[in-house]
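Only one protein chain is missing from this complex, and each of the others stays in its spot.
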Amino acid sequence: MIRVQRDDFDPAAETNALIGDDHSIGGVVTFTGLVRDLADVGGDGQERINGMTLEHYPGMTEKMLARIEAEALDRWPLNASLIIHRYGDLEPGDRIVFVATASAHRQAAFEANMFLVDWLKTKAPFWKREDAETGAHWVEARSSDDEAAARWTETPSKAAE
Amino acid sequence: MIRVQRDDFDPAAETNALIGDDHSIGGVVTFTGLVRDLADVGGDGQERINGMTLEHYPGMTEKMLARIEAEALDRWPLNASLIIHRYGDLEPGDRIVFVATASAHRQAAFEANMFLVDWLKTKAPFWKREDAETGAHWVEARSSDDEAAARWTETPSKAAE
Amino acid sequence: MSEMKVLYFAWLRKKTGTGQETIHPPAEVATLGGLIDWLKTQSPGHADALADLSMVSFAVNQEYAEVEDPVKSGDEIALFPPVTGG
Partner (left out) sequence: MSEMKVLYFAWLRKKTGTGQETIHPPAEVATLGGLIDWLKTQSPGHADALADLSMVSFAVNQEYAEVEDPVKSGDEIALFPPVTGG
């Protein structure tokens, strides 16, 4: 299941709804991405940020999220999965993104969750503009995110256990 | 932080308390282990279970959990971590274990969480007795858990980002 | 005459001065690269936004695309910086 929304969400309620009464689930992994009050700038520098605006490409966003989720469901034996991504104006501490994966065994839930987060970062058409002390600026893509996503182009480990 | 308890817990409240107002946290990973209603038996077989009893070694359990957590805090740049493990009588769908890790960046939170879960499975003195259709039996340790834990004896990837 | 919709996001929207425009490129524009070359002639802002294509990603009809990919009348083209969600 995927959702793109301006509003905040309740990770507990979302997770409970995801599990439902499926007692064949043995492990649930969640990732929650939050707005930090410090942004990495050139080199090892950091600067304080007051907030962030997330822009996205309506239509393509949903299409990409649905495709990424379908890929995860195809590659790992998941009982359920959920991606929620917010857009709009956010403050430090606010939730940006939530990814939950449920499986009979933990390895599939962990791997699929990391896969989804890595792919979100490199494929989902969102752009962050940080409102920093030195002014607002668009966040630059990080090569480390590309590298993290690239590891999933290999065949995943057999996550049946 | 570690807790060993008979009672259930609220993952959302625990996670919120863990994050507090630390706005330098960018990613929070949680793992929740649940009692499955199917148990793996020899070969590819499975049998239905009605419940489970978790026995533990009071004193040593806390000692091991605290040590495992200290190791994770030493190896990854975590802002906060939490391990909760239950004991006593549990039913299918009940929460058994909860591990939460918070860090500036997602990779450290994911890796530390997997490390903690893998070590819990192989180092924490808990024993599961399943109440199955064919009678009650003690769960046997799985070699796949040993293998999962063994991968952390290598130097971890530099998880600073 | 061909008609396409072009969307700009993030700093490309700022530099071009528009988030969305309907364009009528000449018939010889058959690829994304050709379209971008033509767009650069439309205003100084367009030229500035598209000066360094290593900083720009592309989508045609909501699918990632490359400069050599074809474009045709009715397509929805999007030009944006590398994504930074998640």
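Letters A, B and C name the chains as they come in the text, with residue numbers starting at 1 for each one.
Here, a residue touches a chain if its C-beta (ideal position, glycine included) is under 8 Å from a C-beta of that chain, and two chains touch if they have at least 3 such contacts.
It should be emphasised that the depicted structure is a prediction, and the values quoted were computed from it without experimental measurement.
Undergrad: With touch defined as in the header, list the contact partners of the absent chain among those displayed.
TA: B
Undergrad: Out of B:I2, B:V117 or B:A132, which is the one that touches the chain we can't see?
TA: Spelled out, the listed residue whose C-beta touches the missing chain is B:V117.
Undergrad: Going by the contact rule already stated, which one of B:G51, B:P77 or B:P125 would touch the omitted chain in the full complex?
TA: B:P125
Undergrad: Using the document's contact rule, name the residues of chain B that touch the chain not shown here.
TA: Output for chain B: 33, 54-57, 59-60, 63, 85, 96-97, 117, 120-129, 138-142, 145.
Everything below uses one rule, namely that only the chains that are shown with their structure count from here on.
Undergrad: Counting in whole Å, what is the centre-to-centre distance of chain B and chain C, each centre being its mean C-alpha position?
TA: Here chain B and chain C have centroids separated by 49 Å.
Undergrad: For chain A versus chain C, what separation do you get between their C-alpha means, in angstrom?
TA: From the centre of chain A to the centre of chain C is 27 Å.
Undergrad: In chain A, which residues are in touch with two or more of the other chains?
TA: Expected reply: 33, 117, 142.
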